[in-house]
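What you see is the complex with one protein chain gone and the rest in place.
Naming follows writing order (A, B and C), and every chain is counted from residue 1.
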Amino acid sequence: MTQLTEQKWETKINVAILGATGYTGEEALRILLNHPHVRVTRLFSLEFVGTLVSQAFPRFSKSSELVIEEYKPGVSLRDCDAVIACLPHKASMAILAPLVETGIKVIDLSADFRFASRHTYTAAYGVEHQYPELLEKAVYGLPELYRAQLRDCPLVAAPGCYPTSAILGAAPLLKNHLVRPSGIVIDSKSGVTGAGRSPSSRCHFPECNESVSPYGIGKHRHQPEIEEQLSRLYACPRSRASLVVGQADPARSVLVPAGTARGGEVKVTFAPHLVPMSRGILSTMYLDPDGDVSLEAVRSAYEEMYAGEPFVTVLPPGSYPATSDVTFTNSCHIGITKTREGKIVVASAIDNLQKGASGQAVQCLNVVFGFDETEGLTQA
Amino acid sequence: MTQLTEQKWETKINVAILGATGYTGEEALRILLNHPHVRVTRLFSLEFVGTLVSQAFPRFSKSSELVIEEYKPGVSLRDCDAVIACLPHKASMAILAPLVETGIKVIDLSADFRFASRHTYTAAYGVEHQYPELLEKAVYGLPELYRAQLRDCPLVAAPGCYPTSAILGAAPLLKNHLVRPSGIVIDSKSGVTGAGRSPSSRCHFPECNESVSPYGIGKHRHQPEIEEQLSRLYACPRSRASLVVGQADPARSVLVPAGTARGGEVKVTFAPHLVPMSRGILSTMYLDPDGDVSLEAVRSAYEEMYAGEPFVTVLPPGSYPATSDVTFTNSCHIGITKTREGKIVVASAIDNLQKGASGQAVQCLNVVFGFDETEGLTQA
Amino acid sequence: MTQLTEQKWETKINVAILGATGYTGEEALRILLNHPHVRVTRLFSLEFVGTLVSQAFPRFSKSSELVIEEYKPGVSLRDCDAVIACLPHKASMAILAPLVETGIKVIDLSADFRFASRHTYTAAYGVEHQYPELLEKAVYGLPELYRAQLRDCPLVAAPGCYPTSAILGAAPLLKNHLVRPSGIVIDSKSGVTGAGRSPSSRCHFPECNESVSPYGIGKHRHQPEIEEQLSRLYACPRSRASLVVGQADPARSVLVPAGTARGGEVKVTFAPHLVPMSRGILSTMYLDPDGDVSLEAVRSAYEEMYAGEPFVTVLPPGSYPATSDVTFTNSCHIGITKTREGKIVVASAIDNLQKGASGQAVQCLNVVFGFDETEGLTQA
Partner (left out) sequence: MTQLTEQKWETKINVAILGATGYTGEEALRILLNHPHVRVTRLFSLEFVGTLVSQAFPRFSKSSELVIEEYKPGVSLRDCDAVIACLPHKASMAILAPLVETGIKVIDLSADFRFASRHTYTAAYGVEHQYPELLEKAVYGLPELYRAQLRDCPLVAAPGCYPTSAILGAAPLLKNHLVRPSGIVIDSKSGVTGAGRSPSSRCHFPECNESVSPYGIGKHRHQPEIEEQLSRLYACPRSRASLVVGQADPARSVLVPAGTARGGEVKVTFAPHLVPMSRGILSTMYLDPDGDVSLEAVRSAYEEMYAGEPFVTVLPPGSYPATSDVTFTNSCHIGITKTREGKIVVASAIDNLQKGASGQAVQCLNVVFGFDETEGLTQA
């Protein structure tokens, strides 16, 4: 037994959650209640308004006495330092843009600020972007790629589950030009929370239990997002020779600025599947080596890019990730192989509600405010 | 209400099941108890010997009073017309070879007689084949491809779950040279009965529940089997112009004899995954069109090849199969699309214990004996 | 191989399914498509009107080409011999009453005609019964209790999943006065199809997956139904001495007429639970022996009552049922024990969509029309 006196600076920020009653909002609250530097002070939603969150979700019965508020335009959040927004795509931007103006730090889990170009956004989401000027201010909330830019940034556009699993899984290959930028296949298997909390025929227990099926092959809105990010990585001028991609410096950024990317260069075929489990995403990716690339070179690229990353584990040779090893954590597990036929196959697993949503948001929050990046996210 | 007098020839054959207490043996019994032309007369296993099958599996308590026998070399099966063998790979051949000699029709669910060449067998299974002369007699038990050859054949090597879903899913593309024979990706998702009945850490409920994971990528023994069959289809001399591949004639054969195939021409990357459900397999396949191939041409190839097939359904455009639509049936459902990036994506779903094992065995039995191919297999 | 000429009378009746797109309607179709004496000629629903049933449910793609019709008052079903009604409680009676008038045999899966008294119905369902005169004509569709009365009867009120499992499980005890009629505890565990096909928050996959919970304890509408039936059994004047309750005669009836029952004598505490599986119900019942009752006497009562019953299996001593042994069958498996503390514990398992709904309807149909009771229901 050790006893010591320690002097600590204790910083606490006040955080509001918008869209607190969806799966990602609930998960954000669950995480933040254990965050040493965060006080969740306000919860907003269109449902359960006026209700104790502990009544809406009995899970919180001993841990939160907050009442769910209705979010109305003009609500002042001046008492908050940051907001985590778990709002629907397309609705999010109109609510968040005025908040960004006020100087509150905004972590957005919707897709509204993820694209560099308003045109790509419109092509994917079918609506005009109402705040294109904010697209430049927003930083894509994947700290493994944009850590330096995220520090103190006003608006974080945190990526969701499919892109996070796919981008982390393929990044070292594209960044190092180890694979060809086209013909990439991403076969993703998602748990059902990925479809949100609204009841639907497709997610009715007896319909999705004991069944696996693909949907929206080649048409999913995450495909252009994955392509944009992988294209930016691929556009990075590093030659294959210089595999030393990362440094221990937490402020490192592995990316060139968005402007220099040749957009759209990387093309993927993306096929999402629904599997009968609540949480977890596994993306299995199939890529063609660009020339003579050994599995060792491939592994080196991964190990170097992710050395020092607190949430990314490159599994030992011959091992593949199981989603159950990452559920309820903010981790991403990656397994890699090269087949006899010459394909590089990468399997990347995350928890869709943590590293694929609210865990990522908290990780970004930590980077924005300069906290230790793992605060609140250390649950194994 | 209609009442009519009908005169019927009633034919009944006696069938023994070897390996009756595994999942495929149990399923074979379940199916055959409702087969109008079959009397299951003997059940053999190494487990539950001397026990009523209805005691081993309470499901049979009102439907079968058979006692499980131990199979010993020299056991006479002269009272049986056919045997369905649900035995382990490598052990199967030594038990079945003497039976084939006696003239009893043998439907083998193991891999032991599936390959045309003893060398491919040895490469995949790591042992010498003890009865290479039988490899020529054996017919690959996929009636959709080998219907004519199966009629009255002495030894059927019925394919299992992964190959059946993959081959049926890709056959029209390769047979009609619509795709390139290399770079094919097969990402398969299997229910846990596919791993058999023996308890294991990997199939322990809490280990595979709420988890999806790949295994043995690029190393699975079904990969060379899939490649051999797809290569034979690809070697077929039909030009792409003549898409009229099937006829209504049930005796039609879409394949050239094994001898003329250029073995190994087709190369696939095969990645099996375990998903938390009991039954069902979905294979999602990604292929590159060979030149300018429209989705319409692709759909025509499927519709023509499978016109009249009692167990294969080509889903309407935009639809993809769910394994739950085929569980407890002998059906294969296939959905097809072509993506913006130019990949042809095919999803093929079967029940791994029916069309992927015992249902297939019964379908083969029907063809061998000249019964209606759907007898015993009409359960929707 | 046996070949013989057989002369057969082939009788075929035409059957319509009302409410064909719910789980019970779909299951009724699935079963009847394999029934040798039934032709399903019409399907009605409010959903998928005008659509091929094989398009609504791809499972039927090779087995049915029926189009779903909208049911409107006045639709003539004169071309049908029987109707299986899978309609909601309370809505069912108004649709079925006119049909009963026309002489078509009606098998109703709703609760509308299950009670002997209109008052009990009103107490349970909160509405006046519109056709109280039909309550006398209707026979409770549990062939194990009412076989004789069901023969040729015009209106069958088939019980659902909870009552079937509970009544079959407790019947021999109450009929033979082996237990006290009060203090009975029925703890039932149901799969999620029991809640129907309409999406709801409670049956949303991530909400009920990985969770078990009770609901409506002591308030479920099946409780008075169970009590009424058990009371009728208990009112039967047999003494405990005469345990020979059943005969091999399929026309036997174990019950005195409804009129002689002292209604409400049996009282149960009924607690339904939702468990994360698609199909199956297990009812565990706890009863107090009335005096000195040995386990042997209890077992005898079960074995005698269910001797010759094609769908009820009394498991051997020490064995308990698993719902997976009865799913996709019309069977009821019953395990019995007596504890050190003197409770009689009975566990009774059925498939909620078969013996708990559509299988039961088909069994009743068979009895009504004089077919072999197991026709169409032989799937192990």
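The criterion applied here is as follows: a contact is a pair of C-beta atoms (placed from the backbone, for glycine too) under 8 Å apart; a residue touches a chain by one contact, two chains touch by 3 or more.
Given the structure is predicted, the values throughout are model-derived calculations rather than measurements.
From the options B:E210, B:E225 or B:D325, the residue with contact to the chain not on display is B:E210.
Among A:V49, A:A97 or A:L315, only A:L315 touches the chain that is left out of the view. Considering the full assembly, C:T269 is the residue among C:N34, C:T51 or C:T269 that touches the omitted chain. In the full complex, the hidden chain is touched by subunit C at residues 182-183, 185, 187, 189, 191, 207, 209-215, 217-218, 267-269, 271, 273, 275-280, 282, 284, 286, 288, 320-325, 327, 335, 337-341, 343, 345, 347, 349. Along subunit A, the points of touch with the absent chain fall at residues 1-14, 29-30, 33-34, 55, 57-64, 81, 210, 310-311, 313, 315-316, 319, 321-322, 325-326, 328-329, 331, 333, 378-380. Residues 23, 191-193, 197-201, 203-206, 208-210, 276-279 are the ones on subunit B that touch the missing chain.
We take it that only the chains that are shown with their structure count from here on.
Compared with subunit B, the chain whose C-alpha mean position is the greatest distance off is A. As a whole-number value, the distance joining the C-alpha centres of subunit B and subunit C reads 37 Å. Between the CA-based centres of subunit A and subunit C the separation comes to 49 Å, rounded to the whole angstrom.
In this assembly, the C-alpha centroid of subunit A lies 41 Å from the C-alpha centroid of subunit B. Multi-chain contact residues of subunit C, defined as those touching 2 or more other chains: 210.
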